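A single protein chain has been removed from this complex, and every other one stays in its place.
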Amino acid sequence: MQITSPAFKENARGALANPDLQKALGHVRLGFIDKRQKAVDALPEFDALRDSARAIKDHALAHLDLYLEAYEEKVKAAGGYVHWAPTAADARAVILEICRAAGARTVTKGKSMITEEIGLNAFLEKEGIRPVETDLGEYIIQLRGEHPSHIIAPAVHLTRDQVEADFRRAHDHLPVARDLSEPESLLAEARRVLRSQYFAADVGITGANFLVAETGSSVIVTNEGNGDLTQILPRVHVVVASIEKIVPTMEDMSQILRVLARSATGQDMSVYTTVSTGPRREGDPDGPEEYHVVLLDNGRSAMLGTEFQDMLRCIRCGACMNHCPVYHAVGGHAYGWVYPGPMGAVLTPSLIGVDKAGHLPNASTFCGRCEAVCPMHIPLPRMMRHWREREFSRGLNPAAQRYGLRAWAFFARRPRLYRLAVSLAIPVLSRLGRRRGRFRRLPLAGGWTRHRDLPAPESRTFLQQWRDRDAARQEARP
Amino acid sequence: MNARDAILNRIRTSLGAAPGDAERRSQVERRLAEAPVGVVPARGQRPQKAKVALFCEMAEKVSATVKRVKKADDVPRAVSAYLRARNLPAAVRMGADERLKAMPWAAVRALEVRHGPADPEDAVGVSHALAGIAETGTVALYSGADNPTTVNFLPEHHIVVVNASDIAGDLETVLSRLRQAFGKGKMPRTLNLITGPSRSADIQQTLLLGAHGPRALHLIVVDGA
């Protein structure tokens, strides 16, 4: 997909001025936060499970090569195929080859951020293969020619009215009189339309929440059941997953499952957790005849061993963006690529380069709420700061900003000079602002005063006053 | 170099790991062999009777409906009652599960039982679960001729029979039963862990039941089994 991350500021301004989006974003705040909190409060072991989940992923990442080898062996033993894809282009090529071999004209898709990352839909369309998104949210945004604005709630940026308008436009069989005023009727319409697609598809493509080395299984976690229909009805099932999805054992998966749904939607468990191992077996009356796994690297192996390795623990629950004040303000599209919110602010520069995604790790107040709710204890603010360090050392941030900061640091490193400078400037400012107590406008402070008044300094600086007071005390001593 | 080796080499280089490091390999082998059980919540750890009660409570919390019956022979009548109460046609789809087969379906008048995988016309599917999980009100089913996976997803109503004695406290217990049945490191083609009926909140965060999978999940718990 087209990268608009460099235009983050303009994207954000557009988002702030979009009343539909702002209305829709109100639902994020209401929908996710309380539910997560309730689910977490109801499980005394939640924090212990977070620690356990982190330890599992750390161990898996430290031995990733070996677990991938073990996993591959098991997939093969179960009759499946494993394809290794160093880059997005490699993954697209492998998937196309599988589709071609299957004679596919239509492929159904379960919800998968990794296929967004490799730009699969646009690619397949160009190759004459019709991809059909089956997750309700993904289906809606596919109708609109958009991309997900949230990693677990792709259409969270839309209102019901917008969805109704899209359905009326795209489903031309719909009688005008058909009542679609309730979300229920929209869901029923989507269900009806998509049912036929599952049967028409030759290939079903899903992502994976986990790959289990012990058994060679891929695991998807969903609520709608579309992922399951996608993988059991077509003749060929293709799993596309990035290499860090590996967990050693089924027990390890179970640990992470307990924090995943709670963090994502506030459910104890998502409706469908489906563990798939190889193709249809002898005597099976249903299920795919072929089972393929495409293992994507696309920059992950280069994150190992760096200050960004911890990001590979991410399980894509979306809790960080659900709790992010910046995400609440501008939504997911402003981030300009596949992954929005705090996890996107860390991951996107790794995958597309900090030169393009430089705004993302900067557009954070470091309020720390993302890290506080992250089920995998990923230190997101710290890693955003690491990106800022890289930008600073490469001179990528705006010159005015750099000079301003360095000037401040110059004084901060030199206490005497600092005291001298501020003891001259502050009393002047204080006098200027004496009557109103604040400034509506001030030279060089436009960034601040555009939206808010600037409180004027009360008086002389504290240090000035303290020194005078101390001196007076000394004198008063006998 | 092929893609596989390229990725594996890059991982090893980033991690600073030597390809033949015996210590790393033995750590991985040990973990795979032992599959240590991590933190298991206390919630599901209780006497069997209380486990069954918790299972029912948790399942109802996620909008499943639950009917408890005394013995396996009561299941067909419970199914029929469910269909009548919802004005559903008197027809169900099920696989070749021996436990289901042994139930007196013929005793229920005018109930058509179709066998084999589900097709889009089926309104109601009946499956027999491998196990229930009390901690979350989840049922575990696996694929095969006995309980075809399509039965779990295509019909609008999914009725799952689960024996009270098969209700475990947690997923870990079910996993160890699977290992006993299939062998270490092996899994059925599909293991479905199902917790309530299908749902979506994709339109304006409004939770709706019956997205693509079943609109209703009805659990029949057989106490005497």
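Which chain is which? They are A and B, in the order written, and residues in each are numbered from 1.
Simple rule for what comes next: a residue touches a chain if its C-beta (ideal position, glycine included) is under 8 Å from a C-beta of that chain, and two chains touch if they have at least 3 such contacts.
Heads up, the rule we're going with is that contacts and distances are computed from a predicted model.
S.K.: Of the candidate names "Phenylacetate-CoA oxygenase subunit PaaI", "Nitrite reductase small subunit", "Carbohydrate ABC transporter permease" or "(Fe-S)-binding protein", which one corresponds to the UniProt protein name of the undepicted chain?
M.R.: In UniProt, the chain excluded from the picture bears the name "(Fe-S)-binding protein".
S.K.: Which of the displayed chains are touched by the chain that has been omitted?
M.R.: A
S.K.: Going by the contact rule already stated, which one of A:G79, A:G119, A:G305 or A:G368 would touch the omitted chain in the full complex?
M.R.: Once the missing chain is taken into account, the touching residue is A:G368.
S.K.: Touching the left-out chain: which of A:E138, A:D252 or A:E391?
M.R.: Of the candidates A:E138, A:D252 or A:E391, A:E391 is in touch with the missing chain.
S.K.: Would you write out the residues of chain A that touch the absent chain, in ascending order?
M.R.: On the chain A side, contact with the omitted chain comes from 9, 12-13, 16, 325-326, 328-330, 362-369, 371-372, 382, 385, 387-393, 397, 401, 405-406, 408-409, 411-416, 418-419, 422, 426, 433-438, 440, 447-463, 465-467.
Following the convention adopted for this analysis, only the chains that are shown with their structure count from here on.
S.K.: With centres defined as the mean C-alpha position, give me the chain A-chain B separation in Å.
M.R.: Centre separation, chain A to chain B: 30 Å.
S.K.: Note which residues of chain A are touching chain B in the complex, please.
M.R.: Touch residues, chain A against chain B: 24, 27-28, 30-31, 43-45, 48-49, 52, 56, 59, 62-70, 72, 74, 78, 83-86, 90, 134-137, 140, 153-156, 158-160, 163, 183-184, 186-187, 191, 194-195, 199, 213-217, 223-226, 228-229, 232-233, 243, 248-252, 254-255, 257-258, 265, 267-281, 283-287, 295, 297, 301-306.
S.K.: Where on chain B does chain A make contact in their complex?
M.R.: Residues 2-4, 6-8, 10-12, 14-17, 24-25, 27-28, 31-32, 35-39, 41-43, 58, 62, 95, 116-118, 120, 135-136, 138, 143-145, 148-150, 152-154, 170-172, 175, 185-206, 208, 210-214.
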